[in-house]
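Excerpt of the complex: some chains, original placement.
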């Protein structure tokens, strides 16, 4: 059976936990190539990004190479790609060319649902639409698990443009699977319309002292030109900085999916603060993606 | 002696047939890396495409990697490349850098003839000018041979912009080598001025019931803006669709080099029709290019 990696929501808790443990194995053995460089030998993945990405694309490429696989970077020509069907033809072409899996990013929220039943190779969601970014979700879970040794009951404040954030989307999915509590913070206009026992809106300053982690989201200044968003005002109201860090629990951590705007959603001195795990997240991202690629090819590891 | 792969016309029938057989070997062993991944180990190819390509470029890249070779994608900067001499300098540079072969695409019909005597490494034509696309020709021959167990005497209708098609060019060359019959179909203005015992103009609807294969060519809508070409009218007159498919022989096949315009030269339902071999062609393309790369490096295999 083809194992598509589309959403964390398709995983039962035990399977998702197995994936986190496998990612932890890769984290621990990242500098021991002899233990991992044969696992996906002779496999070829295609990176197919219809939206720009350097971080996620490189992360998947490095993950594949560390497992002994190779990567073909397929750069879609915008000119010949205008309809959903043509995306299908592109992916079907790569399937025909013999690649073993497709790492895929696209702006459309629903394209993966349409495509996956028609493909005979694993499709790996590297960020589709504004709903989910499940490999980011996995690396966030890995980071939290490394820190706290558990996931159940953890409280995380997510602050920023939650409405348009795939990262927040996958974290909310994970919260429901593992019983975490997510507080959504930020400007009212950027909040999604969700509320249940795992996810609720909250005042940022009020929850900062209570949570185990704050996940700061990048303010996409280029998208909010007409929002009249002033970086300094935003930072004062919703940014992570020393005054908020001092309110955090001593063992609470600061997360950010990157890239970050220093001085907007996070102050310069917080990026590499002792409580920040931002670059740790990036490192974990490679381990998480190794687990995803291996799972997609070999089936879930227990 | 340097083995350039420039045109099918340089191959005696027996050598070209050996190449098809070698491609068939790679087709059959495409999922058995242990049998093939050492054949071009430690070789490095450069992909040098002066015209855009994703399909052919990826196909060669995957072919190289399946044989254990590596690929450097050299993206010519249009700014520094204005004269034929500079193309020479670029290729001579890559030769000096130690690459073992150059996979090359360029708009100029004659540039390969000028360049090849001056280079000390194999030059592989991945589409030069409008004359030939010999690795595409090889994959088409492989597809026909797999289907019919022979090439001599096969009848193929090629329909579309034959005049500007490298694909048709290489198929016509192959027809003369193997004794196939090619019928050229499509608008009068897009027909080349050729006619001999192997190649002749024909009415599409008249030959469809007689041929073993129809090769549909992509209508390059972007090139024919001033041709006043109406996609629907074109489709009615020259497109592959169910009504024409029903006229075909039961064992005849539909070919297309891709990418295709669904609804223009081929209807949506024909692309993956039981008689279509379009995605099979793409799969065969990797096998054919493995044979080409190996031949260029090691010399012709018997």
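Just so it is clear, A and B label the chains in written order, and each chain counts residues from 1 on its own.
Basically, a residue touches a chain if its C-beta (ideal position, glycine included) is under 8 Å from a C-beta of that chain, and two chains touch if they have at least 3 such contacts.
Because the structure is predicted, anything quoted here is derived from the model rather than measured.
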item	value
Number of copies constituting the complete assembly, 2 shown	3
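Here is the rule we go by: only the chains that are shown with their structure count from here on.
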item	value
Residues of chain A defined as touching chain B within the complex	41-42, 44, 46, 70, 72, 74-77, 79-80, 85-86, 89, 92-99
Interface residues, chain B side, partner chain A - complex	30, 33, 37, 52, 54-55, 58-59, 61-62, 65-66, 222, 258-260, 262, 268, 271, 279-280, 282-283, 285-286
